[in-house]
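Working notes for the structure below.
The complex appears here without one of its protein chains, the remainder shown in place.
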Amino acid sequence: MGYILRRLGFYLAAFWVSITLNFMLPRLMPGDPVSRMVARLQGSIRPEQIEALRRSFGVDDAPLWEQYVRYLGQMLSGDMGFSISRFPTPVTDVIAGQVGWTVLLGLTSLIIAVAIGNLLGILAAWRRGGVLDSVLPPVLIFIGSFPYFWLAMGLLWLFGVTLGWFPLRHAFSMGTVPDFSLDFVGDVAYHLVLPATSIVLVSIGGWMLGMRNTMIATNAEDYIVMAEAKGLRPGRIMMRYAARNAMLPSVTAFGMSLGFIVGGALLTEVVFAYPGVGYQLLSAVQNLDYPLMQGLFLTITTAVLIANFLVDIVYVRLDPRVRVS
Amino acid sequence: LVGCSGGGKDTAADLDGTQLLTIPREDMGTFDRNFNPFSNPDFPMTQQAIYESMLIFNPADGTTTPWLATEWEVAPDGTGVTYHLRDDVKWSDGEPLVADDVVVSFDLQRQIRGGFDYIEKITAVDDTTVQFDFSEPFSPALLDIGQQSIAPAHIWREFDDPAKETNPEPVGTGPYTEVTNFQAQSFDLLRNPEYWQPDAQRIEGIRVLAFAGNDGANLAAANGDVDWAPQFIPNIEKAYVEKDPEHRFYWFPPTGSMVNWQFNTTKAPFDDANVRKALSMAVDREQVAEIGMQGYTKPADCTGLTGSYDSWRDEDVVSSCTWTKRDLDGAAKLLDEAGITLGSDGKRVLPDGTPFEFDYSVGAASSDWVSVGNVIAQNLAELGVTVNVAARDWAEVVSGYESGDFDSGVVWSNSAPTPYQFYRGVMSTETVKPAGEQAFENYHRFGSPEADALLDRFAAASDQATQTSVMNELEALFAAEAPVAPLFPGPEWGAASTARFTGWPTEDDPYATLSTRARTAVLILTTLEPVKG
Amino acid sequence: MSLAQEPNAMAELDLGGEPDSTSRRRPAREGLIQGLLSNKKAIAGLVILAVFAAIALLAPVLSPGDPTLIQGLGAQPPSGDHLLGTTAKGQDVLALNLWGARSSLFVGFIVGILATLVGLLVGLASAYLGRVVDNVLSLVTNVFLLLPGLPLLVILAAFLPQGIGTVILVLVITGWAGSARVLRSQALSIRGKDFVAAAQVTGEGSFRIMFREILPNMASIVMSTLLACIIFGIGAQAGLEFLGLGDISTVSWGTNLYWASNDGALLTGAWWVFVPPGVSIALVAFALALVNYGVDETTNPRLRRPRRRVAAAQPTPVSSKEVSR
Amino acid sequence: MSAPLLEVDDLTVEYVTDTRVVTAVDRVSFTIGEGEVFGLAGESGCGKSTIANAVLRLLRDPAVIAGGSIRFRGTDVLALTAQELRAFRWRQVAMVFQSAMNSLNPVMTIGDQIADIYTTHDGISKKEALRRAAGLLDLVGIPRERLRSYPHQLSGGMRQRVVIAMATALRPPLLIMDEPTTALDVVVQQEIMAQIKDLQRELGFAVLFITHDMSLMVELSDRMAVMYAGRFVETAPAVTVFDEPRHPYTRALMNAFPPMTGPRTRLTGLGEGIRFAHIPDLVPVAADHWVAPSGPTDSSTEVAR
């Protein structure tokens, strides 16, 4: 319990640091969203409209600390204001509409990568020198060395455009109405294949290699030798004794990767025109949409912190050694 | 289920005449349901299919089409305009269009988006007549006012905070107002049951798709998943047309804003018109257009006017002017005269002995203009002048422009139905702010009292002849002063396929530009016909 | 590996196994270099790296003049004149990629070195000084680790003036925490060793203990952190530049990809513009990963490839009789 | 004397790596009778654990049994298939490892780890297995509720007792104990040894007992062997080794433990850097006392580099 409380304290501190950072960052840069918009629309906003724009977006001239206090209040009450680039949609609406897709894409690919990667790692370490152990790691590392947007574009062109096996864009077919029918779920899964594969391909090597290396270390532990001496079946030794212990560092790494879920799919989302917050963050940044940017960053950070906290709780279940202390 | 529906890949059987016109929106990865015509930025098709204006000006051929208004009169002294509305127009909820709608729309526009500062008073004279009074003579107002979207007063008066209204179920006079099947990445607009030109609603409806960037939209276009491709497509012949030459075409009329190379005239030696001209002369505009802009536009001339203003262009000025044609020797001579001489290392030095080297500022996001900068830098290197292409974030670039803290840079010009706004933006002393003070136009800070007088005369002139002669004088003044170096008119991107819809505007039939965001798009929507069978 | 991967994900997972005690006893530095030179994977990696380093250094010789020079016809497929064809603008693709190696490798290595250095300083100070310093530094490190990297990267890149310095700064800011964590935990375990206490009893100062006693024992972990950070640096720079958030006036593999996509290379089938930068990035990252692999195998001989295929729970073979399975 | 329980004959174990071959155990022969405690002493790295693991064929990859034979009650252990070996392990020969800390799986409860033995070998239900596990804990005096504890929740001594209990789970005729108490406090160490003694009296198993603590070994074993660099240098009944060590290395070992009684006299250990090279085969010097020959002023010693 003490451990969990301690972690909670840490996450609160981390949360405060990140919301403060979130506040400071946009205010450190030159230019304001209105100038940015003027530049972006190149001539279709008239100079005389600029003042009105400023007014309506509430570009703020109050002293920093005052803005900070107000900002803290707003963040705590969940009010993130209006998106500037999508005025007058509230930031919360913009995010709420998209975050689900990002989580779907990120979580699916993460889980697939972790599951397959770890399994391969376990098997490779268990049968040293086999195909899995000697051929697969370099191959996966090589694939993982490609910039993931590059790989995503390659997949899109190969399997989407050239071969036409998979849809080129979006999370589900145009014109379908989202519901929980089998058809729709199938459609969503079908659209998920390429984007998820591109992420899985890039990340699976790291998982496999990590698991393999930990597992090799674990295999040399006395308790594995003891389990063998006990005459247990190899399958049981591999899963219950070796993999169960070797998994622990992966769990921590999994927590860390949750951060990647939300932010990391950014380029994938852009390449596959997949809905999600990643792309929105990019466009918010391009439009200097502070409120949206802050909202997104805050959402992402909060999600990551909460997810990590959950991982910590799970970790406590998985590793009895941290329960006391 | 398998495959993406709604594109040009439909077999003949799918072309039953009810196919939806599929349009991409390349800069919105996802849609939020926001059909507020007064919000920034415009939501796709809001100003084109849902809300309409009193008249439509087509820059491609310079014609003006009466739309919600049938006719109008400009006050003889230029201090007002009166529009007469069509009496058969109904809002999509069945209410009739009245003059009060116009009054309320302008109130909202001025309150939310600003502008129209010259309007003093708007009066609904009767149900179909609305009168605008100005504080001073302002002839360009006619088209300016006429192109404002009109929203229904009976709806918008009810909203507590119109600025923050997302207007999810829009009520408009346009041809396609019924929003259906709204998803984060697509939505459909179906026919307005009350449309005033039912004959023109030949297509079933419009489907808008969201794309997180040009790449996705281009891919969709190349793949034939959309009917209309209004975004920038690199190497369009190969990337788009070649894949279905029978149906696909593009047309990039030079009707966008003029793209200028501006010099900070508060800094020496850019305060010298001859230096500006010399630099301009060193630029190979053909190459700029060919390489920087992929040949999608053509070089500018000394009037600085885009293709929208062809009817205003004074051919005398164009033919007598030299500084927009590449002439390295001429440029060298001008620089020598200005005391910027060639050093022994082949680089020019200013009279004070420092090397003539300066920045070309450009927003990094505008990759085409960065390329333009690269070509310019290459061109000027031949003259012994070093230009550094400083590609930075647009916000930073613009804030440098606004405060007058830059050497030179690429900039767009004001675009409006008449060249008045353009010349005002580059030459009027009213728009000049001292360096350090924030300017929203005329970043190069050039002002000429002569131009002021001409601009005033133009604003006050209500007859075409006077306007033309004043405009010719303004053009000559521009050619003489070279306040900025016009590079090329911005093309208005547009490409389309006749595979599923016919009746697109083309270079030969320029009844509208091929842009989805221009006012003229409604002309296309009411012209297109679905291909059947 | 690219932006996708958390920096150091690999290095972290590798910590699973304490390096074999027999190699621990060898002086870390000499053993490491010798080990690397006798490891096939590492040699392969070093050779690839050397080739790219040579390309970067010799770019002005191999392809004199400005690589961005527009040389006539655009979008030409590979030919005798232009071995890798030309871009849509008519620039020589080969020249662009040769010169691109300079910026990419420079940024990658500088980012790697700086991020490792910062991580090292923080890790050492945290581990050696302990108490308050450790608490504060650990908090900061963990916060930076948890902050979603890519979004932070995108936001920072947008907020700072564009340029190569910014790219480096931003990547260091987002990349140091991973190395700090790895290095801290390693430093912490070394700090607990008796020879540190012995040095204290001898009267050595803190600075000397940190850098002369602790640091040399971390050679291999510093090395793998460095390699992981370089991979991160190269990949993340490419990602940033691909998004147009880098310095697009430099010539690098990332900007080459940016321009390729901007000029519709894929759309027009100009694969020769798109492929070389991606493959170059992948090869360099792969080479670095191979060296890292070699470092792992050197410090932890268990990870080396066994001479024959062996299952973990297999009975000891008897040389006269054949191995029973 | 009845047929020996374990017969090891000319056992040679090599660690074959890419660069070199280390002969960790070199032509070693010994027997253990039923119920006998056989001690194996020697410096660190001389190959004690290698012998112990070889008997169960637990040695991992670079290790190869290069020669010799191991017979257990007549069965050739080296000829067993993996399948047969699994059945052989723990039922016939169980083992207690050097450090209990590491030989228990940290993420499984004690109960589950004991129950694993029963469910695998006896094929009984988990519930029944846990019931028997509780009985085992009684045997070593650990409260039954500890079945649900994880290893880290037990003290070092308790953990080692759990491991010993596990070793006796299937009542094997031979227990191998590889330094079962080195990591423990002297007091606890004695406790554990007493426990082992008690269990051995009760269950009658033979023990292969490995330690480098000569005093402990002499106190506990019936017969012992002293090992040096992969070879045996002396075997004899424990008392004999203690009273009249013959080999210089054995003598040095005996000298290394100051006595707890009697006057304080200066002892001399083995000189620093002295290595014995080329140890010949054992020759009998008395009944049941075998020694590797070496002169009084040992000519075969050399100073290590």
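Letters A, B, C and D mark the chains in the order given here, with residues in each chain numbered from 1 onward.
The criterion applied here is as follows: a contact is a pair of C-beta atoms (placed from the backbone, for glycine too) under 8 Å apart; a residue touches a chain by one contact, two chains touch by 3 or more.
The definition used in the following text is that contacts and distances are computed from a predicted model.
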Listed names "Acyl-CoA dehydrogenase family protein", "Phenylacetate-CoA oxygenase subunit PaaI", "Oligopeptide ABC transporter ATP-binding protein" or "Protocatechuate 4,5-dioxygenase subunit alpha", matching UniProt entry of the absent chain: "Oligopeptide ABC transporter ATP-binding protein"
Contact partner of the left-out chain, one of D:Pro143, D:Pro258 or D:Pro284: D:Pro258
Chain not shown: contacting residue from D:Asp9, D:Glu84, D:Asp122 or D:Asp213: D:Asp213
Option touching the unshown chain, where C:Lys40, C:Lys193 or C:Arg308 are the choices: C:Lys193
Subunit C, residues in touch with the chain not shown (by the definition above): 24-29, 135, 193-195, 197-204, 213, 216-217
Where the unshown chain meets subunit D, residue by residue: 43-44, 184-187, 189-191, 193-194, 197-198, 212-216, 218-219, 239, 242, 249, 252-253, 255-262, 264, 266-273, 304
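Here is the rule we use: only the chains that are shown with their structure count from here on.
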Higher-contact pair (C-beta pairs counted), A-B versus C-D: A-B
Where subunit A and subunit B are represented by their mean Cα positions, the distance between them in whole Å: 39
Euclidean distance of C-alpha centroids - subunit B vs subunit C, Å: 46
Residues of subunit B engaged with two or more neighbouring chains: 215, 219, 365, 393, 396
Two or more partner chains touched - positions in subunit C: 158, 161, 261, 306-307, 310, 312
Residues of subunit A defined as touching subunit B within the complex: 29-33, 35-53, 55-56, 82-83, 85-89, 93-94, 97-98, 101, 156, 161, 164, 167-175, 177-178, 183, 186-187, 190, 269-273, 275-276, 279-280, 282-283, 286, 288
Contacting residues of subunit C [partner subunit A, same complex]: 1-6, 9-10, 12-18, 41, 139-140, 142-143, 145-152, 154-156, 158-161, 231, 235, 238-239, 242-243, 245, 257, 261, 266, 274, 278, 281-286, 289-290, 293, 296, 300, 302-303, 305-313
Subunit C partner contacts - residues on subunit B that touch it in the complex: 215, 218-219, 222, 233-235, 238-240, 287, 291, 294, 364-365, 367, 370-371, 374-375, 378, 389-393, 396
